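Note that one protein chain of the assembly has been removed; the remaining protein chains are unaltered in position.
Labels run A and B following the written order; every chain starts at residue 1.
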Amino acid sequence: MGNMHRMILQKLNIAVMARVAIALFLATVLAQHVAVAAEKKVLKIAFRAAETGFDPQRIEDRYSVGICENFFDSLLTYDWLALPVKLVPQIVDKVPEGEEGGTRFTFHLKPGIFFADDPAFNGKRRELVAKDMEYAIKRFRDPVNRSPYSWLFEDKIVGFDEFVDAAKKNDKYDYDKPIEGIQVLDKYTISFKLRAPDYNFLYFFAMPIVVPVAREVIETYAADTMAHPVGTGPYILKEWVRRSKIVLERNPGYRGHVLNTQYANPDDPWDNDAVKALTGKRLPLIDRIEISPIEEEQPRFLAFMNREHDYIEETPFAFISQLLPLGKLAPAMLKRQVRVQRTEEPEITWDAFNMDDPIVGGYKPENVAFRRALILAHDRSQEVNIIRRGQASATMSPIPPGVVGYDPNFKAEDQEYNLPRAKALLDMFGYVDKDGDGWRDMPDGRPIILQFKYRANEQEGRQIAELWVKCMSAIGIRMTTVAVQFADLLKDRKVGKFQMSNLAWIADYPDGQNFLQLLYGPNTNISNDARFKLPEYDRLYSAALKLPDGPERSKLYREMNRLIVAYAPWRLGVNRTFSQFINPWVLGYKKHPILYTAFKYLDIDVPAQQASLEQ
Amino acid sequence: MGAYVLRRLWQMIPTLAGVMLLIFVLFNWVGGDPALVLAGKITNKDQIENIRKQLGVDQPAYVQLGYFAFEVATGFTCTWKSYTDKAEPPKLDAKTPGSAADSATKAKANSGCQAVRSWATNEEVPKILTTRITPTLTIMIPVLILETLLGVILAIGVAYARGTLTDRMIMMICTVAMSVSFLVYIIVAQYIFGFQLGWFPVQGWSDSFWKNITYYAPLPIALAVFVGLAPALRLYRSFFLDEINNEYVRTARAKGVPEKTVMMKHVLRNAMIPILTNIGIALPGIFVGSFLLETFFSIPGLGREILVAVNRSDFPVIKAATVYLAMVTMIINLLVDVLYKAVDPRVTFK
Partner (left out) sequence: MSAAFMNTPSTAPAAPLHQPSPGLWMLAWRRLKHDKVGMVSLAVVIIFLLMMVGSYTGLIAKNWSKEAGVSYANPSFMAGAENLEAVRTKADPNAIKIEPVDLSDIDPLAPRYKEWAERTAKIKTTETPRAETLPFGGDKWGRDVLQKAIKGAETSIFVGLFAALFAVFIGTTLGAISGYMGGKIGDLLEWFYNVFTSIPYILLILAFAAVFASSPQLAAYKGVPMVVAILAFTGWTGIYRLIRSEYIKHASREYVKAAQAIGASNSRRMFVHILPNVSHVCLVQLSQHVVQFIKAEVILSYLGLGVPVDSVSWGTMLAEAQSELVIGKWWQLAAAGISMAILVTAFSMLTDSLRDALDPKIK
């Protein structure tokens, strides 16, 4: 009988609990409606991937770097409105000119800029000095930091490589030891001497990771610098639940900045909106920003649709026809006065052939013919229209739009789908079915079974693989695919343990050189995953490095592009176009081609935001 | 009994060793090279070697296993002599006055030992486990309770009405409900109840337990219970039917004991053994949570954390989660076995 009593009690408990739960539920809902904090401007958004942390010299992913834009001030930055992008000073007096033939760059910090308050400063205000920049640059190559961007300063600054070698030998990375090419001339002046001319060097100082940091902060929080970003920027990190919640709040000690409208394009409605919303105001205006990384597409999309988030960036392609059928805003969105901004990202995707592979590699005419035939047989329009849902355009050269060196008139015909040409080329060079199994073989009779490696747990990668298999079977070539975990894929690519694989690259700085280096022979095992080694290409690359931007360099870039098309180490993929949907109460929104976040240049119409939430 | 429990506790040591060995073999030998994930887009050999060295993955396997055992036992990792070269504790010079602000952190850093940290986010692994477990339990404890209660109650009812149309219908509904993938349920329910009807938020989580349990958690909980109930009901029904057809039940009936008493006293009591077994199997799962639910509803729980860690080859997180969850599982299994005895005195412990 005891059991029965217990059961009845449990039943009663459930009933009671249910009532309590309902009451609590109602109470919470009511409380939400009553407690409308009218005064605070709070922005809620999602990121499409998780961050790693906020130690600028230790991070690489664009989400973490994007958030760092708000904690730290880089010496230079991009003008918020200027297009094409324009370097402007941020915490220095002016953008330096390259001296000594493009090998010396000197920055003068503005005096009176202070770090955000932090216990590491012992209650004193800490002014930004040139030494902080020197310290930060040194951090890039400190092995402890294992900076993903240490390559920026390799073989670059006079004396730095020797400094690192000495540190390795002495087993001590001595920050107090000077480096010949990094001179702190006075409290606010720092000068860099380069080993060779490099006009892209200035772009480094607009990256949100090449930013001054305070040594005492880094040393105080040595065990976990990722969680203690202390900079001179407009926001501070208020709360951080790694991989699920990032809360930024206004830095109370921030000096403030204003929107420069000098380069605004009067024909661009977004520029006009930004000018209208922000002119004459002391920025930033948002008090608190709550960011949730949501990796799954459906909830990220629905959270915006439900007004749980203020805007959605990089809207999942799968849902685009819900919001933007045939490129026009859907009626429901028009009714909500949602606006859309579409931006072409400074990035490319491609499929690499392993040039050392006995089947797809090689530089002889028959090897080149084979790769070119595979590319011609690949129906890229399906990649654009079906896989990317029309939210992309076919890439014509390795340099994407929005990047210096991009040539809109460069069209590579042999990257376009042309089945007869593909078949003719294979027949011509003897890639025909020799053993009668219905599949083509190598000219010497070896069977061909291609293998395409892609990243597991990515629908897009799978679809790209699927498209390859389809297109290859249309010309009688057998292909298998292998899904591998991310770490394995990286390893396989790095050491050339793959035949074909898909990749992508986002600009670190807006110059074509950042992309062309991906095929530079000496970068094999470093970033040249295709293992492409063509002396002529390498010669052109080295020559271009020594030139400032101009027609002469553009000509070299064009020659390199032509070689890539002719020798086909890559099948060029697409340039993706992302759509940002913005709720009407978000004012001044604009997506910058290089800078990732817009928080510094945003305003919120709080009454409108509250009114919408109550709906 | 006491001796039995002691013996079982003693036996946990080899089991834990087995888990550690298996995990170590799987992830250290077979898993991808974490150095490359951490290294970045442009890397050279030196840099990768440096990272491998810092992570200790360049050491011989038995040395790594030793580190691993130490880390499991203490939750700390130390800068071992063989690779202290680059990880020297920071020195504060006079010009930049350090502070007493975070003396604890500093002390740890100086001693050369610190908590095991995630390779990807540098968060302390014990902290990851302790903070992520709360949301997971917020979802899973209600799920387990509701599922068991509803399952047992419904199963008794169905078993009581065995062979009738109601029984057949309920079983049919269960079977149909079970035949649909959890992924489909989540996608459809989030779309319909979260978005179309707007009864629940689409996703989210807060710091307040009450807000979570009353606002964010109901839909995930309802989904998990709905999906878990059908198989539980089927299984429990089969347990009850087993008992109902036993001799002692017939004897009891023959003696004229009322059917309800038979069900409650004899059947329920005996069916508790397999039911407990089943709960015993399900119980450790509540600590892992459902990674599908957690990813789709943005719940910062362990399941989601583990999935992200796996995708990023964040081995310290995976290994720690595995080993500590293994301990939890073993303790629960012991408790279940002890409960066997409490429920069924015929079971003897050798």
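The working rule: a contact is a pair of C-beta atoms (placed from the backbone, for glycine too) under 8 Å apart; a residue touches a chain by one contact, two chains touch by 3 or more.
Predicted model, so just to flag it, every value in this text is computed and none were measured.
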item: Per the touch definition above, residue among B:V158, B:I273 or B:L293 touching the missing chain; value: B:I273
item: Options A:A49, A:V340 or A:A483, residue touching the unrepresented chain; value: A:A483
item: Residue, one of B:I42, B:L55, B:L233 or B:V288, that touches the chain absent here; value: B:V288
item: Residue touching the undisplayed chain, where the options are B:T74, B:S181, B:S206 or B:T261; value: B:S181
item: Interface with the undisplayed chain - residues on chain B; value: 11, 14-15, 18-19, 22-23, 26-27, 30-31, 168, 171-172, 175-176, 178-184, 187-188, 191, 231, 234-235, 238, 241, 245-247, 273-274, 277-278, 280-281, 284-285, 288, 291-292, 303, 306-307, 310, 318, 321-322, 325-327, 329-330, 333, 340, 344, 346-348, 350
item: Touch residues of chain A, complete complex, unshown partner; value: 297-298, 301-302, 316, 318-319, 321-322, 325-326, 363-365, 368-369, 372, 381-382, 385-386, 389-390, 408-414, 418-421, 423-425, 427-428, 455-459, 461-463, 465-466, 469-470, 480-485, 488, 536, 561-563, 565-567
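Heads up, the rule we're going with is that only the chains that are shown with their structure count from here on.
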item: Where chain A and chain B are represented by their mean Cα positions, the distance between them in whole Å; value: 34
item: Chain B residues touching chain A - in the complex, by the definition given at the top; value: 31-34, 36-45, 47, 50-51, 54, 85-90, 92-93, 96-99, 101-102, 105-106, 108-109, 114, 117-118, 120-124, 128, 131, 149, 153, 187, 190-191, 194-195, 198, 201-205, 210-211, 213-215, 218, 261, 264-265, 268-269, 295-298, 300, 304-305, 308, 310-313
item: Residues on chain A engaged by chain B in the complex (per definition of touch); value: 1, 3-4, 7, 10-11, 14, 21, 24-25, 28-29, 50-53, 60, 118-122, 143-144, 146-151, 154, 171-173, 176, 215-216, 219-227, 241-245, 292, 294-296, 298-299, 302-303, 305-306, 308, 457, 484-491, 494, 505, 508, 517, 523, 525-527
